[in-house]
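Note that one protein chain of the assembly has been removed; the remaining protein chains are unaltered in position.
Which chain is which? They are A, B and C, in the order written, and residues in each are numbered from 1.
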Amino acid sequence: MIGGLTYFVDEGWTSFWRGRGASILSLLTIAIAVFVLGLLLIVGGHARRTIDQWSRSAELSVYLADGATPDERSAVERALRAEPAVIGIDVVSKAQALARFRRDFPDLAPATAQAPDNPFPASFEVRLGASSASGAALDRLAARLATMPGVADVRFDRRWLDRLVSLGEFVRWVGFGLTAILVLAAALTVTNVVRLSMHARRDEIEIMTLVGAPMAFIRGPFVCEGMIQGGLGAVLALGALYAGMALAAPHLSAMAAGLFDLGAIRFLSWTAMAGLVAGAMAVGCLGGLVAAWRTARPR
Amino acid sequence: MIGGLTYFVDEGWTSFWRGRGASILSLLTIAIAVFVLGLLLIVGGHARRTIDQWSRSAELSVYLADGATPDERSAVERALRAEPAVIGIDVVSKAQALARFRRDFPDLAPATAQAPDNPFPASFEVRLGASSASGAALDRLAARLATMPGVADVRFDRRWLDRLVSLGEFVRWVGFGLTAILVLAAALTVTNVVRLSMHARRDEIEIMTLVGAPMAFIRGPFVCEGMIQGGLGAVLALGALYAGMALAAPHLSAMAAGLFDLGAIRFLSWTAMAGLVAGAMAVGCLGGLVAAWRTARPR
Amino acid sequence: MIDIDGLSRRYGGAISALDDVTLHVGRGEFVFLTGPSGAGKSTLLRILIGQEVPTSGRVVVDGKDLSALKPADIQRYRRTVGFVFQDFKLVPRKTVFENVMFALRILGVPDVQQRRKTFQVLKWVGLQHRATAYPIELSGGEQQRVAIARALVNEPVLVLADEPTGNLDPDLAIEIMDLFRDMNAGGTTVLVATHDRELIRRVGRRTVALDHGRIARPA
Partner (left out) sequence: MIDIDGLSRRYGGAISALDDVTLHVGRGEFVFLTGPSGAGKSTLLRILIGQEVPTSGRVVVDGKDLSALKPADIQRYRRTVGFVFQDFKLVPRKTVFENVMFALRILGVPDVQQRRKTFQVLKWVGLQHRATAYPIELSGGEQQRVAIARALVNEPVLVLADEPTGNLDPDLAIEIMDLFRDMNAGGTTVLVATHDRELIRRVGRRTVALDHGRIARPA
């Protein structure tokens, strides 16, 4: 078995190397698929992170009744902290709210001074992180908060939040769809390329068959060749992607400066890279298998 | 020449048809490239339109001084209408502003009644459409408006607007980049596939060369075959894309319901489709040319 | 060794390459198969290694009914037969040495023996100096000799040769026939299809003539 494996790898490599010209082409085709896939993963990752960041600035305000007791206040605060979508809470007292109003509407400041009481309620200003469930969950949270003792009113800017959440969802779906299509495309392309290269070598396969070589002897090297092409193609693509990103990064950063707050542009994680290489090899292997099974038959 | 063309098309088609098995594979590869490209175009178009729509709800407010004359008011209005980014203007009188405040802050209503004058300014509320230039242009507009006689204050929500503009820009760039890479990928793939299929038939090419066929006679049919593959592949891809969209549309609409306001999901325009088919044929033709030139040499 | 009974092979409906052929070749025999171009010689040999299936009739080789063999068994059977193809069928991406050695490799012969034996057989056919060449770099006659070397290298129990001297000069043809005779003397059954009357005359063995798919001169 070990001898057989060595034979397959040996023959696969020799065949790859002797047919360099055509092999490089198949390799390039796989590389392109992996490149596009990798790019998509990177862009998708950044897009999701950006949207998360933006939606983190979405706010929910809980206005407290003037007569709210400290117990009621802390019950509300506890309810807020229990909600996973809540990522930050600012406490605004009645005095702070008044000061803010005076700052925002200086013309009205005299009017508020005349008012018998401070008419502005104290509030919790809550920063929310987006998650796919948060739309409905927040609706529930808001409804629950509104009925809690000591709470005068609950407001939050659903409009932007919903948009961001749905944008995030949309990006995820589109990304998922595109990725699925690309993986399919890559698999089909590799199969096609391997089949074409087997087609180009069907004489060789026919000859080996007629001489009595066991089917595994004929197919094994082709499968190995597919894996070699897939693996090398993926490595090539990742290298090109890395180089391309390194070149494009300053430009992109300048474009996004201040707006996106992406931090450094991140390359694929090691696991993602390993996954892509392994996937490409698997696809190459599959291509080789399919091709070998369809082309190499005893009769 | 006409005879030559007929010969090329005839031979190209015959060769395509006799080699159906392998041809279908190349065709599929091209189809995949066109499919992904078309999908990207559709998604990109919708994304841009959505972002445009969202940013249409961005607002700029111009507060007027209480002593502003009708001439000053209309000067401001003219300045606003001259700005291409402005897509709608609502005029809010002092009385309307007061009524709105009373509605929003019922607790404060008595206080405003006590105030000697209506403290709220009249204003123009301006709806803005996003365009790549609008960020800087709007800054300039705001500055200019602020110095105009009769204007008390200018405010606009730069934060969201900027984000949307830059998001739009980003989507455009990423789309552009992905499209460029995909076109390159498609061209390379087609070239590879055509070269592989020529490689598979290098004997045939060698024989025709040795029998003394003019180079054009040998290369022409391959170029035609490439064009046929490209054209059929593109048509197939568009068909699949259309079918896929028709199937996915209800699902997508449900997902986006109310949020995106996409209207009906739109397929590619006829010009875009024609462009894709023509492009695929051009790529196929190019692939055939490159392949033919590199494989078919007199010696 | 070979029992052919009522064998017919039709292509489409019109073309009848073999028509009710009955032939017996005993173990250790040396038989020439002759006949004009298109008589069905190659078709008969192709059927004998399972490359083609009969339209009707029975073919038993070495006790095995070929039409009853499963794919893996056919491959195993082919490894016991040495076949010289009319169009050589050398693997273009393997060197001369690799082309010949391949026949030993698939038998699982130890590596060192593979090399020794391959080199020896290449010497028999006078091609040891071209071992590292690719088939395309060989003359027609040299390619033919590689094909012969590959057929003989694994010391098969049955050698089937289709026009093995068509590209060889008469002297070389006799030398190659001597090789076949040596193999035959060692117990190998040999069946050679050829046009070369001179060669048949000089080797002087049993001859079976085909014509239009029928046995013309049974022996």
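What we mean here is this: contacts are C-beta pairs under 8 Å (C-beta built on N, C-alpha and C of every residue); 3 or more make two chains touch, one makes a residue touch a chain.
On a predicted model such as this, the values are computed, not experimentally measured, just so you know.
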Visible chains in contact with the missing one: B, C
Contact partner of the left-out chain, one of B:Val9, B:Ala99 or B:Met215: B:Met215
Touching the absent chain when the full complex is considered, from C:Gly6, C:Gly26, C:Gly108 or C:Pro170: C:Pro170
Residues of chain B in contact with the chain not shown: 7, 15, 18-19, 201, 203-204, 206-215, 217, 297-299
Residues from chain C at the interface with the omitted partner, ascending: 11, 34-38, 41-43, 86-87, 137, 139-142, 144-145, 162-163, 166-172, 195, 197-198
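As a convention for this text, only the chains that are shown with their structure count from here on.
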Steps needed, at fewest, to go from chain A to chain B via touching chains: 1
Maximum inter-chain contact count - chain pair: A-B
Most remote chain, CA-based centroid, reference being chain C: B
Central subunit by CA centre of mass proxy: A
CA centroid of chain A to CA centroid of chain C, Å: 62
Between chain B and chain C, centroid-to-centroid distance (C-alpha), Å: 66
